[in-house]
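Reading through the structure tokens given below for one structure.
Note that this complex is displayed minus one protein chain, with the remaining chains in position.
For chain A:
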Amino acid sequence: MTLPALPRRLLLGTALGASLGASLGAAAPHAARAQGAAQLLNVSYDPTREFYRAFNAAFAGQWKARTGQTVRANASHGGSGRQARAVIDGLQADVVTLALAYDIDAIAERGLIAPDWQKRLPYNSAPYTSTIVFLVRKGNPKALRDWGDLARPGVSVITPNPKTSGGARWNYLAGWAWALRQPGGERAAQDYLATLFRNVPVLDTGARGSTTSFVQRGQGDVLLAWENEAYLALAEFGTDKFDIVHPSLSILAEPPVAVVDRNVDRRGTRALAEAYLQALYAPEGQALAARHHYRPRDEAALAAAGDRFPRLELVTIDDPALGGWRRAQATHFNDGGLFDRIYQPGQ
């Protein structure tokens, strides 16, 4: 059993060369990375990608000017609950910037963050806010102005599944909060949501999935979206295709931030991590948040943003009608909750 010599040598040589080349190529960046520069890891949730990419670069510049030290701020993004879980499992986050206080509380319960974390920074440790708005096709052909219009026959509404998506729960609760203010009380509000969800052709599992359905695949007349996501879609796909409608009332989301005490103390990055979070509240950070369509806390930054953030009535999750996350979760989203009762797929 003799084999032709040429292909054999060729193949063995190629295989060897490829793996050698790969290991050499891979070794280089590690050597470069090991040098002196400080590293900071911000573990965040999905829609903040664009904002923190810009903020990390700006912060690195500020820190260099202030201390002379080079800092490389890295970011990790994913679903908020999953990211919290990763930090609990040992992802070396110096700071967490998540969607819900609930998720940071989960990390604090494991002793990685001090229990009073939410009191350590202004505004309940939430340097920027957002709210739920309507993204509609250009010119608003179905004349959708407020929550009531979404339940009209023939309107197709795109929103992700409240069972799997944090963002979708805000959409749902914003509609609920509006409906409770209408005549008829809770009974009418339930009917309203049932009618609204009959207008939802398909429930995506996550917010970005819904945005892609609406924007890329052209499904639906209206997308219920975070204000920042809606403006981002406008910026990415052109203001000539979509309009943003602010309803009369919506919900105020306050995405909180915290230093992960145990990690920064072990890594010796506390000063850096605290400066990073404080920079979010400074004028430059606030302006950057506004540029990436988050509502800044700072009045000057808000004024500078012009009419992009119109004032509307905003209720928080702790409003008596909603009763905080734990109660809202139990009433609406747990198995057998209100959402299960009003939503029957395929109707």
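In the analysis below, a contact is a pair of C-beta atoms (placed from the backbone, for glycine too) under 8 Å apart; a residue touches a chain by one contact, two chains touch by 3 or more; residues count from 1.
We take it that contacts and distances are computed from a predicted model.
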Complex member absent from the view - protein name from UniProt, among "Phospholipid-binding lipoprotein MlaA", "tRNA modification GTPase MnmE", "Sulfate ABC transporter permease subunit CysW" or "Aldo/keto reductase": "Sulfate ABC transporter permease subunit CysW"
Per the touch definition above, residue among A:90, A:153 or A:336 touching the missing chain: A:90
Per the touch definition above, residue among A:74, A:124, A:278 or A:344 touching the missing chain: A:74
Given A:109, A:236 or A:265, the one touching the chain that is not displayed: A:236
Chain A, residues in touch with the chain not shown (by the definition above): 1-4, 7-8, 11, 14-15, 19, 22-23, 25-29, 41, 46, 49-50, 74-78, 86, 88-92, 110, 208, 232-233, 236-237, 266
